[in-house]
Structure formats: structure tokens, C-alpha cells
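One structure coming up, written as C-alpha cells, with questions to follow.
All protein chains of the complex are present and in place, except for one that has been dropped.
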Amino acid sequence: MNNRTAPTDWKGAAMQARIAKRYGAERRFRLLGLAAVLASGAFLAFLLFVMVGNGARGFTYTNVAVPIDFAAMPLAVDRDRLSDPDAEQVVANAGLADIVAFAADEALGEGGADLISENAWKEVRSAILDDPELLDGRTVFDLPASSAVDIAAKEGAGGELGAKVAALEKEDKLSTGIHWPFFRNADATDPAVAGIWGALKGSVLTIFIAFLIAFPTGVLAALYLEEYAPKNRWTDLIEVSINNLAAVPSIIFGLLALAVFINWFGLCQASPLVGGLTLALMTMPVIVIASRNAIKSVPPSIRDAALGVGASPVQVVFHHVLPLALPGILTGTIIGMARALGETAPLLLVGMRAFIGDVPGGLCSPSTVLPMQIFLWSDEVDRGFVEKTSAAIIVLLIVLLSMNALAIYLRNKFEKRW
Amino acid sequence: MSFNPAALLLLILGLALIGWLAGRARSAMLAGRAQAKLHSRPQYHGWYVALWLFAPAALFLAVWTSVSPGLITNQVLATEAAQGLPEFGFERSAILSDARAVAQGKQAAVRIEGAAPLVRPYAEATRHYAWIGIAAMLALGLAGGLYGFTRIRPDFRARTRVERTVMAVLLLASLVAILTTFGIVLSLLFESIRFFQLVSPAELLFGTHWNPQSGAPVKDTFGGIPLFWGTVLIGAIIAMIVAIPIGMMTAVYLTQYAAPAVRRWVKPLLEILAGVPTVVYGYFAALTVAPAFREFAVMLGIPNASTESALAAGVVMGVMIIPFVSSMADDSINAVPQAMRDGSLALGATPNETIRQVLIPAALPGVMGGILLAVSRAIGETMIVVMAAGLSANLTANPFASVTTVTAQIVKLLTGDQEFDSAKTLAAFALGLVLFVVTLLLNIVALRIVKKYREAYE
Partner (left out) sequence: MTQDDLTIADPKMRAHGVNVFYGDKQAINDVSIDVGTDLVTAFIGPSGCGKSTFLRSLNRMNDTVASARVTGRIELDGEDIYAPSMDVVQLRARVGMVFQKPNPFPKSIYDNVAYGPRIHGLAPGKADLDGIVESALTRAGLWDEVKDRLAESGTALSGGQQQRLCIARAIAVDPEVILMDEPCSALDPIATAKIEELIHELRGKFAIVIVTHNMQQAARVSQRTAFFHLGTLVEYGKTTDIFTNPRQERTKDYITGRYG
């Protein structure tokens, strides 16, 4: 029976070499693991670096100092009408744009009007509406430069434009400041006045609708499935539906919304209402799954205790289980909402990719959302939009990261181990 | 007078609050007078009244909101001013909607000439039906509230009734998931069937030429193979070549080697990577990665190198999927009992041998399930491919060339100005159906595998 030969020679040279080799493999494998982690980290760092590098400049803009002497070039407008509701239209009709262009030509030399943004006169207009006294004399306005000048001032440029910009810089006529229109305006074709406020408001309205629908529905469905649902085929069907919906590609929800909400119900296209409904359907399964996990982690002893003192099943759930599960539910909801906030694909199909030049007024007015604005700008030919796109990405990432950080904070703060 | 559903909803919510207060007060008073013990606490009587007030009114509001536009239009069409309208089609509906917009104050003036005479009838009809609607809603709500109010008695089982309603609401909420699933299936099927009346399913599934044109469908322009191949090349091949090794090794490192402090830092990092919106990945791929790859390909002398390459889209998509693969692998490896690891280590295996020869084989079913889910996610991903992979339907294995995918084509087909009924738009739904069926199968199989695997170790 004992057919063992000589005992293993662990100290032998061959065995020692083999062990050295095995430890070598061990070290390499471990390094490979570290490399994988570092690769993810490096990619993230690179992505953020590129976005911040490109986008930081998108928050500032180059202004050109242009003196305008309204005493010499009077604006033919009735002073009394400057406080009318249609004052903007009145000033525009009075030919302010031409005056500003002329002043620019005069101040900056031949072709000076091309150096400032074609929308620069609107800045002058709002200044005038704020202070009609300006119309009496000569004022130096810091007007937004044209997109080409802005890029040339930030990155440097050769040729005629470069020389011109260098000359302006020498004369101290260029200044750089925070680009307020970026935070104040909606989309525009001119990077000098294009902003994210319209998209941001659209996002807020859309997410508001999505939350309003997905949160109660998701939590109530989770309560039903976890606490009351009988074990039968219907319940199984609901479970399978939810699990599959959570993994269905988001664009499918866009198709559903297009077919049902827009073509069948005829709801307002491209609106936060339809966008929000679409995202609600997409987020609800996520909320259900997160809520069920939170509810599951409430120990049965709490239910037994409440039932033991004569509470009805509904009272047990709403007085005890739900409050205890709420932190977990909220964490899951915030993460789901953050995902919805960054979503673009389904909204493309419900018309939210249209160019929207106004800040959306209500739930049914055409609007866009921040990720969509990024998508639209990324397609723009004008080079001025490159940095705007990255700047918008930075804003979006900051919003999303704060939401995720909040979720992680909630999870850590309220995480209970029963 | 306009019919504003949101404001009316607020109104009936306010009435319901009053009903709640009234019901609560009355039950308390009755109990006090009769010296009887209430079956249910006063607030349940309050809820009972409020529900009876709210539910009929809200239900009516929902119905009325959806039917009243039709009623209004019918009344307008019956007026003399509408007799001159064109018979059918786009023009007629354009004129009607223009007049409606003006009548409801959404628009300052008519844009189409023929709409002007319809504005007044529209405004009148709108006002007419708004009055009817509001009156009927209030009547229903008050009747319900009164009924509920009169039923309050000390021995009335208000709590049971209220709780039954709560249960019904919970059940309804959980049915939304089924409704959504049915909605997806039905809408995709319905539009796809219309598409397949124009183009045969065989052509979509097996045709090799994709070049849809507006207007009547031309033969051999709806061949889906190039799209399917592009989807597989980007989502199931290139992205997985990136995501599987890196995701697996990350999971292995984090579960087996990393110190707790490292884990604490790396996990949120992966969560950030997973939380970056796809549009950002897409922009990054198009702006930075794709040009770099193209230059590289040109340097190597590879033909057909495009700035919209399958490689750029696939690699970036792979990075996007890394956190997903790593967390699935993490779960699967953690689910392998510690005893397996101990058994191997106790035989003198190094950690690396233990991981590769015991843990990963043991975790393989779970890992495979996770990978299937990752593939399903990759082939359904839209923004990265729309922005970085391009739209030309090439049947090529050259990763530096431009290919297109199912999702990118759905977006392309549905954005643009075409009628909803054209073969092009319907094709998007047929592609959506294919995508849905494939991802559904992948998900079902994957979830089965993962579930079986979990059971095996429980």
C-alpha cells in the first residue's frame, strides 16, 4: 500500500528554482492587478484633465473696449418708451446695432465691427435699458469679442487676425472676464452669447417630472413586492419585468416614448414633460430594486414587534419599515436620478435635440437638457464651441458628482448593521 | 376661462384636505357624544372622506383632460367657419392647431391665413367645455365627499377601508412595470409590423446593404447585417477586449490583494467612472481618442483610417464598462466560499495560483453572467457610437475604419424631418425590436446564470 518513493526534496535546486519562478509569477500577477486599477484611474484622470484643460477657458471670455458717443451718434428713440415692456424691440428697431458696429469700426480701425460679436449690441442695449442716462454722452463699453478674436486672444493666432489681436492687446483694449452670458443665456449660434441656463433649467424641470413620477411609484411598488405580494405568477411576472427593464437599453425607452407619449397621446414634443415621463419609466426599475434591497435589510423582528402590539400590516409598513428603509431608498433614488440627469439617448428621440434659443418657460414648452446641449455643441463647426462644450461638461460633472457624493454620504451616515 | 389640469388638481387636493379635517372632526365629535369607542382613530375617518372626495374628482379630471380636446374640436368643426377647411391631411390639422394655439393664448397671432376665422369658435368651445368640466368635477368630488362624510359612525371600520385603498394603490404602482414592458413590446411590435409590410423581415435581418432613402422603400436598402456587425464589433468585441481583462484584474486586485485603505479609495473612483454620462465619454472619444487613433493608423499605413473609427468608440465604451465588469466580478469572487481559498492556500498554492485555478473557475458562472450583462449594455449604448463611430454602414473588420451600429442608426433615422409613417422612421422601430429582443435574451440568460450561481453557494 505504501508505494511512496523518496520523500519530496524541498531543498533541492530544481525545487528552489521552481519556487522562485512561482513567486515571480505571483509578483507579476499582482502588478498586473495594480496596473488594471491604475489604468482605470489614469483614464479618469486623463478625461478630467482634457475636459478641465479645454473647459476652464469656456468660463471666461474676451471683451473689447469700444467707446460709443451717443451725443455724436444719437439713438433715435423716445426716452419714455424705454420703460415699456417692448423696450427691447424699440431699441433694436432704432438701429442700435448699426451704431455699435460703426463705433467699433471707428475705435478699432477698418473691419472693427467684425472683431466684436455680432450680438455685442445686445449688451449695449441692456446697459441702456438699465441706465438711459448713457444715451446722453460717451461711454466705453466692454463688448464681447467675436469668437475668432476670443480664440486668438486665448490661444494666440498667426496672420492678419493675430496681428490685429496683438495690436489690440498692446493698446490695452482687450480684457478677460467671467463669461456671464454662459450662465445666463440659452443656446445660440454665436458662442459669444450661447449659454447653458436654458439647458440647465430644462434639466431641472425634466428631472423634477421624472422624480415626481418615478419616486412614489417605485417606492410603492417596492413596498408591495417586498411586504405584501403573494407568491404567484403575477408577482413573478412583475419581478421579471422590473429586472429586465433595469437592463433594457435606454434608447428603447425613447422609442416607447415617441410611439406612446408623442404619437399616441399627442403630448407636447421636446418638452420637459415628455422627457421627464421617459426618464421616469427608465429610472423607476432602478428605484424599485434599490428600495427593495433597503426594505429587505429591515429585520423581520421589527415587523413582528409592531404586529405584536396590534398594528395592522399597513401601519407596520408605513410607521416602521418605510422610515427605517428610507435612507437606503433615498440613496438609490439619488443615484438613479443622477443617471437620468446624465442621460441623452432617449431624449434624442422625443425631439429634445432641436435648437432651443429660449429658456424654457414651463413643463410643456420646448426645451433641451444639459447633456443634450453638450451633444449639440459638440457638433458645432464654430471653434468657439469646443471650450463651451467642455465647460458645460464640467458643470454637468460637478452636478452629478455632488449628487453621487450626497448618496455616498447618506449611505455611510445611515448605514445600519442589524 | 381655461382648463388648467394642474391648477384643478391643486384645487381638489385642497378640497380633500378640508374633507380630511371635516371627517376627522366629525368622527371625534360623534364618538364624544355617543360615549362610544371609535373602531378606527379619527384620522382614518378623515382619510376616508378625503379619498372619497379626491378619487372621483381626480379620475374625472384625467378622463376629461384627455377627451375634452376632441370634444372642443368637434364643436369647432360643426360651426360654419369650419366648412371651408380642406378635407383631410396635414394642412387641415395645421390650421386647426394654429387656431387652437391662438385661442389658448399660447401664440400672439395666427400664422396660417385660413386659421383666423376659427380662433373665435375655438375660444368659445374651449370656454364652454372648461365650464362643463369644472362643474362636473366639483359636483363629483363633493358628492363623493358627502357620501364618505355621511358614513362616519363610531363603529364604522374606516381604517380597514382606507387600508384596502392603500393596498390597491401599491398594487397599481407595481403594475406600472408590467405596463411599461407591455408598452415597449406593443409599440415596437406595432410599428415593426407596419415596417415589415413594406420591407420583408428577411431583408432586414440578412441583407448586406444599408442605405435607407426617403420616400417609398427601394429594394436592397434595408439590409441590417452591416449594422449588426458594427454593433458586435464595437460592443461585443473591442469594448470587451478592453473591459474584461481590466475589469477582472481590478476585481481580483481589490478583493485579493489591496489593503482596505486602497479599496476605500479605489471603489469611489470606479463609481465616478461609472457615473460619467455617456455623452461625456462620446465627446471625449470624438475629440481626443479618435484623432489619436487615426494618426496612429496613418503612421502604420493602415488604409481607410477614419476619424470616426470603430476602435475609438469601442475602446472608450470598454472603459465605460470597466466598473460594471469589475463590480460583477467582485461580487462573484466574493461569493466563492472562503473555504475554497483556504483549501488551496493550505496545499501550498500561491495567491495567484489560488485565484487563477480555484477562485476564478469557481466564480466563472457568475462572471460569465456579468459579462453577458455587460455585452447587453454595450450593444445598447447609444451616445458614444453616435458621436464617435460614425454613420457609414461598412461591412469591415478593420477597426480603424468607420462602422455604424443599430443604436446610431435608430437615432439617425428618427432625427430629421420626415413623416412618421415613412419606411425610414418605421425601420427605426424594427431595429429597436431587434435590439430589444437581443438584449432581453442576453439579460434573461445572464440573470438565470447569476441566480443559479448564487444558489450554488448558498
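Lettered A and B in written order, each chain numbered from 1.
In the analysis below, contacts are C-beta pairs under 8 Å (C-beta built on N, C-alpha and C of every residue); 3 or more make two chains touch, one makes a residue touch a chain.
Since the model is a prediction, treat every value here as computed from it, not as a measurement.
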Among B:A7, B:A216, B:L300 or B:A339, which residue is in contact with the omitted chain in the full complex?
B:A339
So which of B:N74, B:Q197, B:N211 or B:Q357 would be touching the chain we can't see?
B:Q357
Check each of B:A349, B:M368 or B:I444 against the chain that is not shown and name the one that touches it.
B:A349
Hidden partner sits against subunit B at residues 260, 337, 339-350, 353, 357-358, 361-362
In the full complex, which bits of subunit A touch the chain not displayed? Write them out.
1-4, 7-8, 10, 15, 18-19, 22-23
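Keep this in mind: only the chains that are shown with their structure count from here on.
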Touching residues of subunit B toward subunit A in the complex: what are they?
66, 159, 163, 166-167, 169-171, 173-178, 180-181, 183-184, 187-188, 190-191, 245-250, 252-254, 256-258, 266, 268-273, 275-284, 286-288, 319, 322-323, 350-353, 355-356, 373, 376-377, 379-383, 386-387, 407, 410-411, 414-415, 420, 428-429, 432, 435-436, 439-440, 443-444, 447
Contact residues on subunit A for subunit B in the complex?
22-23, 25-26, 29-30, 32-37, 39-41, 43-44, 47, 50-51, 54, 216-218, 220-221, 223-225, 228-229, 237-238, 241-245, 247-253, 255-256, 258-260, 263, 265, 281, 284-285, 288, 312-314, 318, 338-339, 341-345, 348-349, 353, 371-372, 374-375, 378, 386, 389-390, 393, 396-397, 400-401, 404, 408
